[in-house]
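One structure is given here, and the rest of the page talks about it.
Every protein chain except one is present and positioned as in the full complex.
Let's turn to chain A:
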């Protein structure tokens, strides 16, 4: 399994692009099982698991899965822990609407940078230490919440806690060392979705903890500070579990990972160049900002919105807000599944249409949420909005692996950063100034989602076509080999550096949908009937 090792942001190494999101296991003839290995799950020649048994904790594969997604979940809990308690915090610290909005922006901005750095850290220290370092060094920032006594302090602490969202990268990286690439799609999608659930769970956990502490006798303004010890301690506990129970590789050792000599090290500048000069990269960066980005923004504002608009109690608003984030448990994997299904019949065109439909529907329901005047309608609109946005996230990562083979890691990293950037931007525009109320902000955000999803119509692959245009008729340009080969220059091709890309190109022919059988034969190959 050749990977581009060492390139920063290569957190998706091992992903070939052909993984079907709903594949739970890979049968033997396709990937041979190593029968000499003594693991609880069947493994391939690299000792990566070929089977994904969700409810098992078998060492090392499934144990890694659970340690990894729970760590990511914990970081989501602490990053959004303040959101359901804002009605109390805003009175304690005398916050204005712009303070609250700025804090929300700050909470998602830090991870733009930390996610980019995390890829390099995982390459250097391995994913186990990458994860443990981040989660344990961000624990003090969570405990710092108890010191905060002004708006500035509040914003600063939320910014620092937000760095911990880079555990997404260590999570995906760690999964790809443990699971075979044919099932990595489902594994990563599930880990990401379940981790994102933390944004929902926190809206339940924090008001509950706050309530308990208040009943135990603390005043409101002290109770919310004590409540932050819960996510803080979770950080420490998970960090210790990761260090004691986790391992970097199926066979155990970090050292071996770094001594792999048979992998060609690619030049970072080239990898970056091919990522940023591909216009599709930027379209997906924008799009992810309006699926994942709006999900994060909504995590930050929805509890306070329900509390104020419908005069609910704090924990009732928390329960409603929680259902938004918790929908991730099925919505995100569903998006990937829908994308794969559409690809089976319509190829890449199907994937693009599924993404556009899901994301646009999400935007429409967001508009409805802002305009809903009664509680039941608002809750319904919110749930439909959450399914649309989260499924769109899953569908986005159904397409990303096909944009580039050489620069896959960086493109994934950029897309992830785009998500956070989109979140910061929407919070800044719609939820920070007092120019419009939160309900108007939500509706306008819905309109912006619909507008910013339109660029997906511009995505065009010469070999597969786009949403409206058919594939190119040019015999040379309409092959997958040509598209993926064009990322390498002649010199590199002569050295054979592009072999992995060619292999990927062959596997990606499935993106032609039902037309695979009638694919034009590439030039210079023997015709069928001589």
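One rule holds in what follows: a residue touches a chain if its C-beta (ideal position, glycine included) is under 8 Å from a C-beta of that chain, and two chains touch if they have at least 3 such contacts; residues count from 1.
Heads up, the rule we're going with is that contacts and distances are computed from a predicted model.
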Protein name as given in UniProt for the chain not displayed, "High-affinity nitrate transporter", "Two-component response regulator", "Phospholipase D alpha 1-like" or "AP complex subunit sigma": "High-affinity nitrate transporter"
Residue of A:40, A:226, A:319 or A:467 in touch with the missing chain, whole complex considered: A:226
Contacting the left-out chain in the complete assembly, out of A:63, A:115, A:235 or A:332: A:235
Omitted-chain contact residue, chosen from A:53, A:97, A:493 or A:509: A:97
Which residue of A:52, A:129 or A:324 touches the chain not shown here: A:129
Absent-chain interface as seen on chain A, which is shown: 87, 90-92, 94-98, 129, 132-133, 136-137, 139-140, 143-144, 146-147, 149, 219-222, 224-226, 229, 232-233, 235-236, 239-240, 243, 255, 308, 434, 437-438
